[in-house]
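And then chain A:
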Amino acid sequence: MSYLQLIDLHRDFGTTKALDGIEISLGQGEFLSLLGPSGCGKTTALRLVAGFDRPDKGSIIVDGKDVTRVSPSKRDMGMVFQAYSLFPNMTAEQNVEFGLKIRGRKRADRQKRVEELMELVGLGHAGKRYPHQLSGGMQQRVALARALAIEPRVLLLDEPLSALDAKVRVQLREEIRRIQLELGITTLYVTHDQEEALAVSDHVAVMWSGRIEQMATPAVMYNSPATPFVAEFIGTMNRLEATVVDGTSGEVDHRGARMTVPAAQGLTRGERVLVLVRPETLEVAPVDGGSSANGGLVGDIVAHTFLGATTRLKMLGEDVELIADIPTARVEALPIGTRVVAHVPLEGVRLLSLADADAAPASAASDPGDQ
Partner candidate 1 sequence: MAPSAYVWLLIGTAYFFIPLLATFLFSLKSNQTGKCCTLASYTWVIHNGQFWHTLKISFLLSLETIAISLLIFVPTVYWVHLKMPRLRPVIAFFALIPFVVPPIVLVVGLLKFFKGSPDWFYAQPWGFLAAAYVILAFPYMFFSLDAGFRAIDVHTLTEASQSLGASWPVTLVKVILPNIRAAALAGSFLALAIVMGEFTIANLAAFHTFPLFLQYVNETQAYPAAALTLMSFGITWAAMASLLVFGRRRGGRGTAIVGAR
Partner candidate 2 sequence: MTVPFFAYITLFLFLPAGSVLVGAFKSKDESWTLDNIRLLFHEPYVSAYRTSIEVSGVTALIGGFVGLAIAYAAIRDGTPRWIRSGLSTFSGVAANFGGIPLAFAFIATLGTIGVVTQFLQKQLHINIYENGFTLFSKTGVEIVYLYFQLPLMILVVSPAIDGLKREWREAASNLGASSWQFWRYVGLPYLMPSILGAVILLFGNAFAAYATAYSLTSGAVNLVPVLIGAYYSGNVLDNPHLAQALAFGMFVVLAAMMVIYIPLNRRATRWAK
């Protein structure tokens, strides 16, 4: 049963199509992240749901009622902004009780609710402080408490963690999720950090250029990206452009190297495809004696990037460029300059047809995680 629905939303700014037909359906208590790079339209969509902007076409339904023309102050939604949204002339507690005050709740009720919420976000002791006396993380907790105080039907968050330090970000995102699950509140979350989205959401919608590229659970999105853009955006992915050589066996040709990919079975010879391989699934071994070069991609290790438990290897060969993640313990055996062969595993490799032209970033493998 859908609780929050976005139906065919369109929004243009001059000649730019910020939203080009967005359809989203959220069940009650569900946590959906809108994920995408800057300019993809995710914040525009959120602001339409909040009521700060009106769509050119389409509608927004909450709990069966059309709220598209309703003013933001009457939509009964709670919003957490990216930064600066706490009222500077009020203490944290006064900020949290603001929505209740507007609704005319009695002082005793307000006090009680404010206390509850401040405890919920872990700031029971800091209620009397002013925003400029609070750290960024604490401010956002107060903002969350303030949005939740009015028991909104929907919780909206606009990149609430972007302005915070990395460690605080991880901590806070888990708390947001915990609180959301505890209260069972329908939540729409906007972020450009794919790790964040995957970590806390029930569903993720990847957006680009005003359209939804794919909407799925985090696991599905990670393992089976539906388009090259999504493959590029989520996690790190090796993208190998290949041509089908034999549709029966599933053999494909990538710049001269031959690989067998089960997913290519059934395709016609000559069809152009994109082979997607996660770095952590590549098997990398030094080339000795030349024989094991069969069916694999050969190159030299040109760089190590230490990532903690894993180390990222960059391999370059003739027409071959790959990224492989291996346990750090094995790195010693594969110093820079070693000639290695990387085997593409049979399982876990995805294939995308290159029939539709796409303008996703051109590099064969890259790490969109550092934005």
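Candidate selection criterion: all candidates are chains of the complex that A comes from, given by their letters.
Heads up, the rule we're going with is that a residue touches a chain if its C-beta (ideal position, glycine included) is under 8 Å from a C-beta of that chain, and two chains touch if they have at least 3 such contacts; residues count from 1.
Nothing here was measured: the structure is a model prediction, and the numbers come from that model.
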{"item": "Given options 1 or 2, the chain of this complex that touches chain A", "value": "2"}
{"item": "Touching residues (chain side chain A, partner candidate 2) in the complex", "value": "50-52, 71-79, 81, 83-90, 98-99, 101-103, 130, 132, 143, 146-147, 150"}
